[in-house]
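A short worksheet on the structure shown next.
What you see is the complex with one protein chain gone and the rest in place.
And now, chain A:
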Amino acid sequence: MLIFLLRRLIQACFVMIIISVISFAIQDKLGDPVQQMVGMSVSSDERNQLRNELGLNDGFVAQYWRFAKGAIRGDLGTSYYYKEPALDVILKKLPATLELAFCAILVVTLIATPCGVLAAIKPKHLLSRLLMIISSIGLSVPIFIIAILMVYIFSIELNMAPSFGRGQTTEFLGLWQSGIFTKDGLKHLLLPSLTLAIALMPIFVRLIRAEMMEVLQSEYIRFAWSKGLSARRIYFIHALKNTMLPVITVGGIQAGTLVAYTILTETIFQWPGMGFLFMDAVSRVDTPLISAYLIVVGGMFVITNTVVDLIYGLVNPTVRLASHGL
């Protein structure tokens, strides 16, 4: 186990180094940060001087070395726009994104599970067929169209929810500014989290349905029926439990999609989270912030994957990790 952990850590470091090199290498292709910082009438000499001061005229290796030295100490550079350490800026925006993702996942779990179960138990039922049709449409409609429809229906026509922003926030346990404890904040959370949920939902409905159908065919379910257990107990306790394992695994993999979707959702709803911050940074050519974001997100993936692998080993000791060539 210890050897596995060690190997895993070395591997994670290696991945992080590659991520940092790539995220640093693309900086040059994103445009000229100095162009964004100065007015049009500033002469090229002065621009060049500013570039020198920022160290942008140094070679790639020199720039990367400087960056890597800082990164080891936890310093991912200073955002040009926010004028604060890039890591601090990102961590400040993290709660907003987490709250949004959390609400979306909650909605997905609460709606997708019963829908998937229903579609599996009664595959020929009209409602199940309708669900399947809706979910295939849902899979193929881009998220921004869903978002625009949401805004049009719920905020412009019905005037039920605000169309952008995060609303009123309160301090939560002195840890972060949260929007889920005020009415206004919840109202603001409604549309973006629904959009995100709708974008993620179809795949889960289909997955739960497929898995559940398979489980329902298995021996122990047939045994349970013959034992005379109630239908509810069989479906929701015995079958669902085993359905959920692969679903959770796939859910973990879907985390990447979630990150991509939060970027889109936050941009459309002007949600002040990490995704919105990232898009803003790209348009401002705030290169330190862009690199820092990629590294933070990359780091989050690496950590999740490592933890998932560890949990696998703990849950099912027959998975001999060390012998998996890792």
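A few comments on the model shown:
In this section, a residue touches a chain if its C-beta (ideal position, glycine included) is under 8 Å from a C-beta of that chain, and two chains touch if they have at least 3 such contacts; residues count from 1.
By definition in this document, contacts and distances are computed from a predicted model.
From the set "Pyruvate dehydrogenase E1 component subunit alpha", "Potassium/proton antiporter regulatory subunit (CPA2 family)", "ABC transporter substrate-binding protein" or "Sulfurtransferase TusD", the protein name that UniProt assigns to the chain left out of the figure is "ABC transporter substrate-binding protein". Residue A:Tyr80 is the one among A:Phe24, A:Tyr80, A:Phe204 or A:Tyr235 that touches the chain missing from this view. Residues of chain A in contact with the chain left out of this view: 29-32, 35-46, 50, 53-54, 78, 80-84, 148, 151-152, 155-156, 159, 162-165, 171, 174, 267-270, 272, 277, 280, 282-285.
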